[in-house]
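Data first, discussion second: the structure below is written as structure tokens.
Missing here: one protein chain of the complex. Every other protein chain is in place.
Coming up: subunit A.
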Amino acid sequence: MPSKKMLSALFLSTSLIAPLANADIKIGVVSSSTGPIALVGIPQKNTVALLPTSIGGEKVSYISLDDGSDPTATVKAFKKLIDEEHVDAIIGPSGSGNAMAVIQFAAESGTPMLAPVGTAAVVLPMTEQKKWVFKTTQNDDLIAAAIVEQMKASGVKTIGLIGTADPYGENWAKVMTNLTEKAGIQIVASEQFQRQDTSMTGQSLKIIMTNPDAVLIAAPGSSSVMPQTTLKDQGYGGTIYQTHGAALDAFLRLGGKAVEGTILAASSMLVLDEVPDSVSKEIATKYIADYKKLYGEVPATFGGNVYDAGLLLENAIPNALKSGKPGTAEFRSALRDTLEISKEVPSTQGVYNMTPADHSGFDERGRIMITVKDGKWALLK
């Protein structure tokens, strides 16, 4: 595949340039631009071209690797970036499982890792190793809290859950169990499916039998569509909630009439025109415009997570430069310390406020309630 060729050409050129430009800041990027989670990885890989090329007067070079959605390949890519390229920080990987596999290596080598992944498990509970990990996305429970709040407000008493049988779906089931209990909402059915399943009849029948007021579907990417169309086909009439995993234009295209009226909580990137002006809105508008100019299409929110990692670095690097030269352990450690105290850093999806205990740092400015109206995303009013 051409991308492989390009990658090897990239290796070659960077290894040739490396001795000449030693003082450059080097950032590694690992994304899953092939394999099962390519949907997430491709916009992330594309976004690398939009990351800042110069920070605090220093040139920044990016080394972008593909892990094919395979955790073993992610580990290899991380080792290569750390041992051979001596990068100052790593952005990636795309998948939750992949990220869990490499935390140890980032921590051992003392390299800050900015993970654009969904699951909160990479930063919670905080441990000595996870100190080196920063998560650039909203935590599941932040999004879930908004959804549960909305359910409570609209009088939902019982819900059914359908989730993918992977870390994404499982984490959501866990988070929802906790939150609904507090809100007095009962989970009457909890079903699982595989992303590639060709039929969902069984799961949806089982949910309909319990007749819940609402159904929450927790699935990443376009796999979130099938449960919903099946439920609608079988005549389910209640409200259907989706997670931020469904916040893709493909969701609207594949779902058509069946996804009309869906409610989800996600970042404001989807409904930029409708949200009040803010710094985040400006940044997101610029990111989307730049991306569109380069690739001719609107980026999925997953790409924004990598862009935000660039913004966090841009904010932290000038301070870290005071403590050491790029390429040294002092610089990396100072970079980590500065990232940890990132205050009010605006990004495409919200505002970061990192603390030693919270390495995701989004608050309620990082998500809004969205619905589908006439085949388009719209702000839920």
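The rule is short, and it goes like this: a contact is a pair of C-beta atoms (placed from the backbone, for glycine too) under 8 Å apart; a residue touches a chain by one contact, two chains touch by 3 or more; residues count from 1.
To be clear about the criterion, contacts and distances are computed from a predicted model.
> For the chain that's not shown, choose its UniProt protein name out of "Branched-chain amino acid ABC transporter permease", "RagB/SusD family nutrient uptake outer membrane protein", "Chemotaxis protein CheC" or "Monovalent cation/H+ antiporter subunit C".
Its record in UniProt gives the absent chain the protein name "Branched-chain amino acid ABC transporter permease".
> Check the options A:F105, A:F193 or A:W377 and report the residue that touches the missing chain.
Only one of A:F105, A:F193 or A:W377 touches the chain omitted from view, namely A:F193.
> Going by the contact rule already stated, which one of A:V29, A:M226 or A:I370 would touch the omitted chain in the full complex?
Checking each option in A:V29, A:M226 or A:I370, the one touching the absent chain turns out to be A:M226.
> Kindly state which of the options A:I25, A:A38 or A:A265 is in contact with the chain not pictured.
A:A38
> Across the whole complex, list the residues on subunit A that are touched by the chain not included here.
Those residues of subunit A that touch the unshown chain are 1-2, 34-39, 41-42, 165, 191-203, 205-206, 209, 221-223, 225-226, 233-235, 248, 250, 254.
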